[in-house]
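Missing here is one protein chain; the remaining ones are kept as they sit in the complex.
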Amino acid sequence: MKVTLRLFGQLRELAECDEAEIEIKEGTKIGDLVWLVGERFPNMRQHLKVVSFSIDNDYASKETVLNEGNEVSLLPPISGG
Amino acid sequence: MKVTLRLFGQLRELAECDEAEIEIKEGTKIGDLVWLVGERFPNMRQHLKVVSFSIDNDYASKETVLNEGNEVSLLPPISGG
Amino acid sequence: MIELISEKISVDKILNNLEDHSTGAVVLFLGRVRDHANGRQVTRMAYEAYAEMAHKKMQEIEDEVKKRWPVQKIAMMHRTGELELGEVSVAIAVACPHRKEAFQACQFAIDTLKETVPIWKKEQFVDGEAWVEGTVPDSGITQ
Partner (left out) sequence: MIELISEKISVDKILNNLEDHSTGAVVLFLGRVRDHANGRQVTRMAYEAYAEMAHKKMQEIEDEVKKRWPVQKIAMMHRTGELELGEVSVAIAVACPHRKEAFQACQFAIDTLKETVPIWKKEQFVDGEAWVEGTVPDSGITQ
């Protein structure tokens, strides 16, 4: 099944895109996504240690199990204001 | 000798004037002024307990000895802002 | 910038005065005339200042603020005369490198203004008026 990955800030720049589809297995947790993302975008790896996640416009814990069609965002440390 | 009394706020209203000359004896302290003012403006008496004083645009203690020509202000409790 | 004025206070003017490229944080406090006080309906407010001394005490607040915090710019304006409901009676703005200092400095400035600057206000009600019960000035800042 597939989820849509949204990328912001430095991660968006490194990926050179702001969205990507990722193929995942049933039962994949958000926290596991970083491995798949790291494979797809190797130059992002060192930044994935401090990333936060969101599903449907709110923060989500690493333990959240992904569902088909979820929109998952990878959020680098924030610096607004 | 004489000092000039300046009045503000409620005291000004009660006195119906914003300035008055007061005749004082040599060695009079600011704190003693309230008695002279109370004689001159009897309707002010109940308000003179919580008054502050200033000489030459700054707060002055009750112990300050007045000099000829001083400009002394009687300040009711302040309520700016 | 320190001003005691009888015209409307211009926030634009204050913020223009605080323009500066080295300070990232601005905190502005505005005091406005409220429509009630102690359960009574207020219709207007009249402010009276001992102008020369108020100016001097506000200058002392500016000096003290700049001594205590890295405030690059500060503006303090107080209005006098008759004010309508909602109108701004006092405005204080500070610009600092960081926000924590800006909040502290601005709050100190308005707290101290209310304790030391000789200004008086009289509430106007539908059926009368009354001088607002005030604070005996804390002259500590100068002594």
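As written, the chains take the letters A, B and C, and residue 1 is the first residue of each chain.
As a working rule, a residue touches a chain if its C-beta (ideal position, glycine included) is under 8 Å from a C-beta of that chain, and two chains touch if they have at least 3 such contacts.
If you're wondering where the values come from, they're calculated on a predicted model, not measured in any experiment.
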item	value
Touch partners, limited to displayed chains, of the chain removed from view	A, C
Of A:R6, A:K29 or A:R45, the one touching the omitted chain in the full complex	A:R6
Residue ranges of chain C at the interface with the undisplayed chain	11-12, 15, 19-36, 85-86, 97, 99-100, 102-103, 106-107, 110
Positions on chain A where the hidden chain makes contact	6, 8-10, 12-13, 50, 52, 54, 57-59, 73, 75-81
